[in-house]
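Next up is a structure, given as structure tokens.
One protein chain omitted, others in place.
The block that comes next holds subunit A.
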């Protein structure tokens, strides 16, 4: 039932929503602000940083000189897209069969897949590290594609499964009655209905893979490091360079923020699918 909203209450709610939004967004905003200050200004008290310190792009220049952004960026793109595409190749048929031809064990298998996400990643770091050394996968993009695909696979399967479950079996039967063969059924009925779900899953997984830091930091060195490694390289034991770290972080998160901004409707739909009709 709709509750009555008075204008005052509405104004209060709007203010509250903005406040919460700002608190969540503040760290990112602050990173962007600091990235446009000199190293000396970046450690001054916040109000001085905002109002007294001069704006400069000096840090970006230094970061560009000191490290190869393009290489890290392309590593990130390859790893995020590669692990996502590989994951979808495995997960689409899996989720498909679980949604449309479930067996008695389907629920158990889904639970088991999800339960692997409950294990702390560091628990399997050592064996995976050793396997990677043996296989020569350490510090390679192939290795990261594989490991990130495996890490995110349960989530992809779950998301796709919930999507496919939403496609009523009767619609497929109707298509069969209407004279559609398997090829037409997939082409004209199933795929158009499944595409939004696959797209949302793809987007979410690209974001998860892009932001993944534990495995990308532990399994790479100079060659395959994505943007997470690029950021980490600016936090050194000798002392933090706030402005440069901020500049590096801004450059690392900008692509994914932009992607997220443009696809937010698709993403929200993907995450709440099945919850609301």
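The criterion applied here is as follows: contacts are C-beta pairs under 8 Å (C-beta built on N, C-alpha and C of every residue); 3 or more make two chains touch, one makes a residue touch a chain; residues count from 1.
Definition applied: contacts and distances are computed from a predicted model.
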Identity of the absent chain, which is to be given by its UniProt protein name, from "Nitrogenase iron-molybdenum cofactor biosynthesis protein NifN", "Multiple sugar transport system ATP-binding protein", "Transglutaminase domain-containing protein" or "Heme exporter protein C": "Multiple sugar transport system ATP-binding protein"
Sole residue of A:23, A:111, A:177 or A:221 that reaches the chain not shown, by the stated touch rule: A:177
Residue ranges of subunit A at the interface with the undisplayed chain: 168, 170-171, 173-181, 184, 188-189, 192-193
